[in-house]
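One protein chain omitted, others in place.
In order of appearance the chains are A, B and C, and numbering begins at 1 in each one.
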Amino acid sequence: MSDVVVPPGWEVVDGRLHRDLEFPDFADAFAFMTRVAFAAEKLDHHPDWSNSWNRVTIDIVSHAAGGITDRCVALAAEVNAILGER
Amino acid sequence: MSDVVVPPGWEVVDGRLHRDLEFPDFADAFAFMTRVAFAAEKLDHHPDWSNSWNRVTIDIVSHAAGGITDRCVALAAEVNAILGER
Amino acid sequence: MSDVVVPPGWEVVDGRLHRDLEFPDFADAFAFMTRVAFAAEKLDHHPDWSNSWNRVTIDIVSHAAGGITDRCVALAAEVNAILGER
Partner (left out) sequence: MSDVVVPPGWEVVDGRLHRDLEFPDFADAFAFMTRVAFAAEKLDHHPDWSNSWNRVTIDIVSHAAGGITDRCVALAAEVNAILGER
C-alpha cells in the first residue's frame, strides 16, 4: 500500500480511498452512479458508497486484501474519468 | 409520527425507517436501486441509502419535517412492492 | 404542430422529433439513457428509442395527440441539456 498513488480528488480515510461528490440533483447523481456501476462490474471491483439526494460518498478498499490495492486505484481513476477529470 | 404505520420488513432506527437488504450479486442490487430511484423521483422523496456489492441499506426520513412522514411510509411501501412484497 | 420549434440537433422524421446519437461505448450510451429515463418519468412523456452498443436513436411523438406537442419539444430540450448542449 505504500506504493499506492492516490488519484487527484481522493484522500485516504480509515485506510480506504474516499471521495465526496455533489451533483445538481438526484437524477444526475444516480446517472453518475449507473455509469460507475458499469465500470465497477467491468473491473470486478465494487465501491462501498452511499447516496443522499444529490450527494454521493464513495469509499474504495479491497476487503479481501485488507487495504488499498491497484484495483482500488483503477476504480478511483475510472470515477475521475467519468467525472471528466481524466 | 405516532400515527405512522411501519410497513412490514421495516423498523424505526434513530427516528428513520430502516431496512437492510441482500441480493444475489451487485447487478441485482443495482437494478433494484434503479427501480427504487424511479419510484423516489415519482414521489419526489428520496432515500438515504448505501450499497456494498450485494447489500443495500435504506433509511427514509423527511429531513424537512425532521421525522417520519406519510411520504416516507409511501416510499417504504413502494420498496416493498418492488421487492414483490406488496 | 406548425408552431413547434424543433430544438437544435433534432429533425422531424415521419412526423416525429428524431435524433441519432453516438457515444464512446455501451456503458456511456446506457448511462445517458438512464439520465433521459429520469427526465422522461418526470415529464411523464417517454421516447420511442433504440440502442445498439454505442448508438442511441430517439423518436419523440405524442401517440395520444397524433403529432409533436409541447411536451415532445420539452423532452427533446431535456435530452439536449443532458448532452450538455443547453
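For this structure, a couple of remarks:
Just so we're on the same page, a contact is a pair of C-beta atoms (placed from the backbone, for glycine too) under 8 Å apart; a residue touches a chain by one contact, two chains touch by 3 or more.
Note that this is a predicted model, so its numbers are computed, not measured.
Along chain C, the points of touch with the absent chain fall at residues 26-27, 30, 33-34, 37, 40-41, 46, 48-53.
Against the chain not shown here, chain B presents residues 26-28, 30-32, 34-35, 38-39, 42.
Chain A residues in contact with the hidden partner, per the touch definition given at the top, are 34, 37-38, 41-42.
The rule is simple: only the chains that are shown with their structure count from here on.
Chain centres here are Cα averages; for chain A and chain B they lie 23 Å apart. Chain contacts: chain A has residues 26-27, 30, 34 touching two or more partner chains.
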